[in-house]
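The other protein chains are all here in position, but one chain of the complex has been omitted.
Chain lettering (A, B, C, D, E, F and G) follows the sequence in which the chains are written, and residue indices restart at 1 in each chain.
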């Protein structure tokens, strides 16, 4: 029952002032809740839910996944281990698990997510960045955003990047994923007009400081137009790309 | 002379193979250059140019500004000191200098930038973040993007933020600017559906480590949809917002 | 008009459902606002307001102080410079400015704050910590909490600390302020039963890293019962002590 | 024999000056010792003892636990492994071991701890913070302080926090536990009047730097009234809460 | 077909302007590509290829190695595990695997690399630096550069270093490898006239911070003439030495 | 009156038990105090007092210095500014101020300190370390320890160090002072048999991180026998040397 | 043959100038070597040798140990694993292995080391510091220095430390070993007159940063007279203590 329904009931005498007051005291939060759900619904309902798997027991994971399945919703699980995936399979849950990206997708009854306009180009510096890139790509696809994969275009061999440029420029958003020196994001931002989402990765050793080095590189990007997310956070980069492309739909 | 013109000249015997070869050897770079100019033109031509003032002598600054003026272009100067602004004024250059944001705008002959679709909501945690916020706002406005200012809505008094929420939600992009604990970006990303650009500021003392603390907070944002720029980089945040909103125009 | 009044008006037909709905949509925030004000009133009304002076222009500071004066409220200004204090004096505002702690107090019409139960012992490791300690002491006193000063009882001369122990033990809360190695907090927590609020200071050089060294020391305190605030944050330590002692009043 | 008794014995010739001198030289330390015991007795005797399990061999742990059992005292073991708990069980020691919090409680003959006045609200940002929260909750309960659990109220979904606010506000002390961005403590301190004890956790990855990021966030809290303990230190937070609430009893 | 060939074809009417234009549009990148290959050929063709083994599956590694073998090229694998080496052996690939340096060499059909002029002296501070030193030595040798090994000449026993000085001075380049305090590079640069390549290693504990300490030492070298590479990067040091010595050949 | 004297007075009836008790209650601390004084007396009485000048007002400094002068004691002031020294001179206090080391010595009536056995060799890497070295030298001399100055013997020119070795080896303790790479301490510890006290200095730039780099170098010294003090802490190094040499006197 | 012997042989015609020159060219280093041996002999010959076990294969370790045994020398192995100790035992080498300190001692034919004058007091903050303390104690004893163990005297229970003070004060050197906050060294330096060697340990969690926190604490010690060694470096602390006490013997 929303605010108007409560008010109608009061006016019509179907609800006492005391009862209505009690409901309304709680309403702001439910309202806020609904407001949250409202903008979340656009992300979630239809789009499916996201479950961060680490630190969850097999049984907890199963419970959460089943809950969404019963609601007919699709589920995306991130950073899922092989063991967790195997457990769900053993429980009879049909899921599409990808070992490289460690993502797990359970389709909902209502079919795939509605398509978002535009597309995201996902570029990586090296092959070691693949797991992060695939986490981003599969997250984007789960939410209906087309992902263009441009892997291994690091700046040590600039010609590889330049030869893919046309394809990268056709995307509405670019995700640049790189470890070690992490210069890919800045180079890309100097070559394309779209916003660039930079993902530093923990690929490297020694002075890469588990991803701190490429993180700093990306934050100091000389070319403007770069927004940075946490180290190895392919999921977060994809979600930011989805937010950007959803705005395209609203505008059109 | 572009590639086709060279080829025509060769076919027609007006150009020897040797001369053509020499021209074409150089062409890729000029081509690339034009490609660069092409996507830059959308940012710059019409939009005006940006000059980062620190480290430039008064005379250098004057030379650069005059060069753009002669080309009829508008100029945006960032991190400009009062001394630099005074010098330009003394040189007879008419500029709009804003002391808070330390930005300086010289209008071009061709009038203001064409308007970008959408708008950006610029939110700050405290009054100390004002210079960074105004740098962002004036940069956005310089490039034709409407800026909605929502200052002093830090999370220590959550009701201030909530009371501005409707206005913030109406923007296509949100810039969250905060020093000290820097939690504003994450709170906003949990409340709005638009992409959030987070700007940590060096406001604070002690364990704020000149902005490192809010930078880390923003990178670790629990709510997805946050892209972070360098500490105090209001200009960069606005440019990223402009890139996002320009895509809206393209799509429509 | 609160929720019940709105509902009564609806039931009695004095208010349409549409109008009521509009008012109620806004209510949560105002409610929340009043809730905020409610618990803030206990801190502020009667207690006076606090103004963080850095980054404010002389004129801004004057405006803020006058606003509270017109409301009859006392004001505490922290980190106030001599120049700011002089300016206020030149404006004809009577204030008690203390150069050591850089605090400025303007008395309100309604007299001093009501006394809080208990007292706080403010201990420092060395004489260099005095500004931070006095900021804490004057903040506590401004909010009605008696401050017992135990300065220069650092652990390099343990006998000085032990000779003051009885006096320290009689306080309900202890604030331990120290730079350099910052061991005072842990030593105190091992000697008293009261909660210990630790304030690292930036006093020191080299490996003290502007207060990071004592900050880490205090966070790693072997003795339990220590809560740490930001470097040089005497104000924050006093506010935490006031929160603790206010609870005593509520309980009794 | 106290100072006066020694002096009487000297005056009466029952004790030589040399013997008396020897006893008095030692006295301060024993005095101090008793003083220590005196304020420790309030924590320990009746309240039971605390044993930090890591780094102790199974046999050492058994010996320590048995020593307290023979003294009729209850024991709280923290950071106890399953292996250590199993070993104690195999030794015939009846203990209540909790796997989540890794705490182990052996009841004493004299029954539970006397109740402390007030209660502590223990709030967490996410489910990953549970082990730290339960360590805090079980420590508080072991020492007679009622713990109100408010889990998973992180700021990414602010409505969850707001819906629990009344319950949180009824506590005398609030413990805010959060990893990643760690903004929960500051948000809570802006919403409640009680002192807030902040516990950063090592939950997160990349730029969370094993808990350094939320630690810095909490130290830079814009809202005053926050005291911070070490990363993952649920035990320490609970002990600080107990110290605060014990003061309530004294005052009353 | 290169630029000239295209032009000739156009002049002779064998190629239309449109077709030629299409080919030339792509040419820059291929040109650049060839340029890359051109200077890479000098490193690779004849010299063999380098494969960074970590993060590659056994099967991926086999595929890569076989590809180069089929091209008749030699291959150098770095940071190869015993398991990876065993797998390749089990696949029937004949390789020279060195457990200390974790390098794996597959000879090409065309024999060893052509010799580079000069030689590199590879010095280590202690025996713990051996794996890094051998990675450098075997990389240098793979690319035809003679490596003079001077191990265990750390500065704690300066006489050991001085007794090897003549031999070190006869090399064209010196690689100084050291962990812990990392002073070897600076001492050597003060004793020889050749360029010194410094490699910090992660050998050490505590305040060596996994190699950060010797890294900083080497960057701050009082003696000029030192260039530093990443922690434990023996391969990179050798490649830099090879670049230096290759220049000798060009000059002569 | 010490413990024995009190006891004698009690036994002889010259002091009542109550009066004696009062005196003895205070005695532990005074005892502890005297114990402190006892070992301090050897440092201070006769040796003179040390005053850390920074953060003290001119007037405070004058008061402290006069207090010691009235007690006939010599005073050593460290990190004294030219302004402070000038002020004292203007007050008519005769002091020996050294601008390089920023130390100020006021002679006591009782003449110079008694000589300590042995001597300390004070070695520096470069001329920039002079202020720290002279602070150490003048502190040592103030306390009666002979200082052998061996400046500018950094490892970039090893022969300079080796040529002074005999003189360095004749000292009982060696102080090694160096900035930038800070390798001097480790090299010296490998060449002499005496304990080496290492003082990192903030001389340098960039990656010297204001002295953190040489600090880490010294802590990681491969040669054993090195104890490190804070950055730029020449005074502390000298005091540690004095403690070491005083033990020689006790032993003999 | 030393320099004089060579010269005699030349003068007597038993050695040609060429042969003598060859020998003498090498001599400086051997001289330097002997010089090294000379001051090392006092440490080593008779004292036995020290072997740092980590990173050495079982076979390498056996070879090194046997080499010293054949020379009749005693050997001290540090950071020796149980596996390494077992391997040596299986090889028939009789050694005294201590699991706590991970030290291994093989007695030489010539009996124990000659006693050094004085003694070292080895104090620890907690029981977790035991391995480091025992490494120090057994190293000291191996080199003939008596070690007084004062364990578990951390500052959280100051009375424990004070009750051991007399015993600690009787030592010529004090080693203070502590993790977490690491305040023990500074407290001790304020209570004793002897030089204090501070050893930070990696005992702790979270903000102890694997020993960086106590390291900084110790470097910032307010009490003068503290020299710090690397984290967990019990061996290094003992060697520094031995250097100090050896000087006592020389002086006497």
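Some observations on this one:
As a working rule, a contact is a pair of C-beta atoms (placed from the backbone, for glycine too) under 8 Å apart; a residue touches a chain by one contact, two chains touch by 3 or more.
Because the structure is a prediction, the values reported are computed rather than measured.
Although it is not drawn here, the omitted chain touches the following shown chains in the complete assembly: A, B, E, F, G. Residues 28-29, 32-33, 35-36, 54-56, 200, 202, 210-212, 215, 230-233 of subunit B touch the missing chain (whole complex, contact as defined above). One chain is missing from the display, and on subunit A it is touched by residues 125-126, 154-158, 180-183, 186-187, 189-191, 204, 206-209, 212-214, 216-223. Although one chain is not displayed, subunit G still touches it through residues 3-4, 7-8, 10-11, 13, 17, 20-21, 24-25, 27-29, 31-32.
As a working rule, only the chains that are shown with their structure count from here on.
Common neighbours of subunit C and subunit E (chains touching each): A, B, F, G. Simply put, of C-G and A-D, more C-beta pairs touch at C-G. Here the spacing of subunit E and subunit F, counted between their Cα centres, is 51 Å.
Rounded to whole angstrom units, the spacing between the C-alpha centres of subunit B and subunit C is 39.
Subunit A and subunit B, compared by their mean Cα positions, are separated by 26 Å.
Touching of two or more other chains is recorded for residues 32, 157-158, 190-191, 206-208, 219-220 of subunit B.
By the contact rule set out at the top, the touching chain pairs are A-B, A-C, A-D, A-E, B-C, B-D, B-E, C-D, C-F, C-G, D-F, D-G, E-F, E-G, F-G.
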